[in-house]
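Only one structure is covered here, and it is reproduced in the block below.
Missing here: one protein chain of the complex. Every other protein chain is in place.
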Amino acid sequence: MAVQTRTAPRVRAQVSLWDRVKMPLFYGVLAAWTVVSIFPFWVSLVYSLKPVANAYDPPILWPIPFTLENYRTVLTEFELFPRWLLNSAIISVVLTVVRTLFCAMGGYAFARLRFPGRRFLFITMLFSMMVPGQVLIIPRFLVIGPGVIRNLTIGGTKIPTGFGLLDSLLAVIVPGIVDAFGLFMMTQFYRSIPKELEEAAAIDGAGRFGTFFRIVLPMSQTALITLALFTFQGTWNEFMWPLIVLRTPENFTLPLGLQWFRGEYYTLYSIVLAGSLFNSLPIILIFFLFQRYFIRSIAVTGLKGV
Amino acid sequence: MNMRMRRRLGEWLTAYIFLLPWLFIFLVFVLFSIGWAFYLSFTKYNLFSPPQWVGVEQYLKVIRNEDFLQHALPNTLKYVAVVVPTQTVLSLIIAFALDQKIRFRRFFRTAFYVPSVTSSVVISLIFLWLFSKIGIINQIFHLDIDWLNSPTYALPTIMIVNIWSTIGTMMLIFLAALQDIPESLYEAAEIDGANRFQIFRHITIPALRPAIFFVVTMGVIGCFQVFDQIYVMTSGGPLGATTTMAYLVYKWAFQSTNIRMGRASAVAFILSLMILVVVLIQRRFIEQPEEE
Partner (left out) sequence: MNRKLFAIVSAGLLLALLVAGCAPKTVTVTVEVPVERTVEVERTVEVEVPAERIEVRLSGWAANPQETALLESLLYRFSVENPDIVVKYEPITGDYWQAIKTLVASGEEPDIYYMDIFQFPFFAQQGVLLPLDDMMASTGTSRDAFIPDLIDAFTYEGKTYGIPKDFNTLALFYNKDMFAAAGLEEPTDDWTWDDLKAAAEALSDPDNNVYGLGVPADPGRFPIFVFQNGGKIMTDDFSDTLLDSPEVIEAAEFYTSFYFDGSGALPSDVGEGWQGTAFGKGNFAMVYEGGWLIPYLNEQFPDLNYGAVLPPEGPAGYGNLIFTVAYVISQNSEHPEAAWRVIDFLTNEASQTTVLESGFALPSRAALIDHPYFEEHPVSATIFRGAEGATPFMWGLYGSDVNEKMAQALERIYLEGQSPAESFQQAAAELRDIFKEG
């Protein structure tokens, strides 16, 4: 029962039948869920590694015959591919940094600070997520682009009512610098951690800004990384909004460009799947690099190290 | 001005400065958009001609509409009722299990997160294939069901796909929150001789209340607004079996050859109101009363 001893060193359990089967059972369930989680990904990987003409031939779980042709097509068919990659990277990196910071600041305000209108603003923030985005696309488009009222002039001066940012990466970045999801997440996170540390800092004479940037931010590493991961993933995959505001192929993001492989009437899925796996690659990589922050032994509460 | 007042004003100021980015985005984009859409829900608007004010007519048309009454409303409610509890409970259990000091946990964590990074194209294609009449699911269980083309099984299939694809994200939120439960609490409980279930029930769950509120709220919002997988996999069919409220919004707002933006907006606000009510109710149950 080496496994069990490692798992719960301080609990001395009686050895019953249940104790003997529970760890194998536990690992069995985990393994089964692993298969369920990975299976679709695996199948699409296999599919994308077979020649188009052999897509429907068995076997389906192993790439025979093997080819990298679909990936080559994705990479070489469009000269603009590196450009799309760059655009996506710019948008995602900028938004990940900016949004994570702004959401942490706002979340801290909602969770820790007392100010008039807090409750009302919080509910309003929640409500803003509840209206389906489909009906908000056109007004949002008007604001970021041509303006709500064209040719609004006051005393002979033209007053712009929109940002005029169409067909620019800024049209994707500006409305995304902060979002309700991240704000809500950070609020809930700050609500769940003990206040003692901040209070100690406050007593030391650090101002509120000092406390936040020097004590609170470093302390919320796990939550910040989680939010950063979600933000990167969300902005990397975003489709509908960039589709409407970005016009020229030079300004496309990767998902917009890859969508080019879908035909009007029919689609060669081998290539589409190769493209979408290519698109998932950076996210998987980032997750793999950062997942150590989700491990308890390096928890950062600071109250008690292990 | 006394010290306390000054302190308080300073706190107000700090709060608003911290919230400034969001207030800017909210006032410029969100408030206007929601207001605009709300106005449209009282009009007849086809996108190409100016909206005409018709009062509550669109709301009345919606609540009398067959598609809404027979499909969108019951499907959405069923969907929320099944998916929200399932995804929350499963992801919580998985997160708790992976928070233990078990073997291969890095591997398991990455593996369990894979559904969240799998693109929606891949998800829809592969699940269409898994659940097709000659697909693997039928082969394993010796069934002969055309899952996504059956009015009975199409919605449950979409539910399964969505539970599958969201658990990873929720697991990660719980995992992050679990890192912040002080080790001292666990140690105290173990000294008291609590078993793992008791620890889970009496230490983990209460400490996770804010995270649970977050996950359930996002689950409720996401499920009430379920659209993507339906759009790609079933287009609301067969026979309206997977038509949800959010799908109806899209259908009336953009898909029709004759656009009904006013009515789509009315559905959108009925939907938002339903979500708000459910979120406020569950907030009472889950969240601890805030100390003022």
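Observations on the structure shown:
All chains are identified by letter, namely A and B, in their written order; residue positions are counted from 1 within each chain.
Just so it is clear, a contact is a pair of C-beta atoms (placed from the backbone, for glycine too) under 8 Å apart; a residue touches a chain by one contact, two chains touch by 3 or more.
Since this is a predicted model, take the numbers as computed values, not measurements.
The chain not shown here makes contact, within the complete complex, with A, B.
Contact with the chain that does not appear here is found for just one residue of B:59, B:96, B:129 or B:186, B:129.
From the options B:10, B:151, B:193 or B:206, the residue with contact to the unseen chain in the full assembly is B:151. By the touch criterion stated above, the residues of subunit A touching the omitted chain are 52-53, 55-56, 76-80, 137-138, 141-142, 145-146, 150, 166, 239-240, 243-244, 247-249, 252, 256-257, 259-266, 268.
Touch with the hidden chain on the side of subunit B covers residues 44, 46-49, 61, 66, 128-129, 132-135, 146, 148-151, 237-240, 250, 254-259.
Everything that follows uses one rule, which is that only the chains that are shown with their structure count from here on.
Once the centre of each chain is set as its mean CA position, subunit A and subunit B turn out to be 15 Å apart. Those residues of subunit B that touch subunit A in the shared complex are 8, 10-12, 14-16, 18-19, 21-22, 25-26, 28-30, 32-34, 36-37, 40, 47, 94, 97, 99-103, 105-119, 121-123, 125-127, 129-130, 164, 168-169, 172-173, 175-180, 182-184, 187, 190-191, 195-196, 207-211, 213-214, 217-218, 221, 224-225, 227, 245-246, 249-250, 253-254, 261, 264-265, 268-269, 271-272, 275-276, 279, 292.
In the complex of the two chains, the subunit A residues touching subunit B come out as 3, 6-8, 10-11, 26-27, 30, 33-34, 36-41, 43-44, 102, 105-106, 108-110, 113-116, 118, 121, 124-132, 134-136, 138-140, 143-144, 148, 175, 177-181, 183-185, 188-189, 191-194, 208-209, 212, 222-223, 225-226, 229-230, 233, 237, 269, 272-273, 276-277, 279-280, 283-284, 287-288, 291-292, 294-297, 299-301, 303-304, 306.
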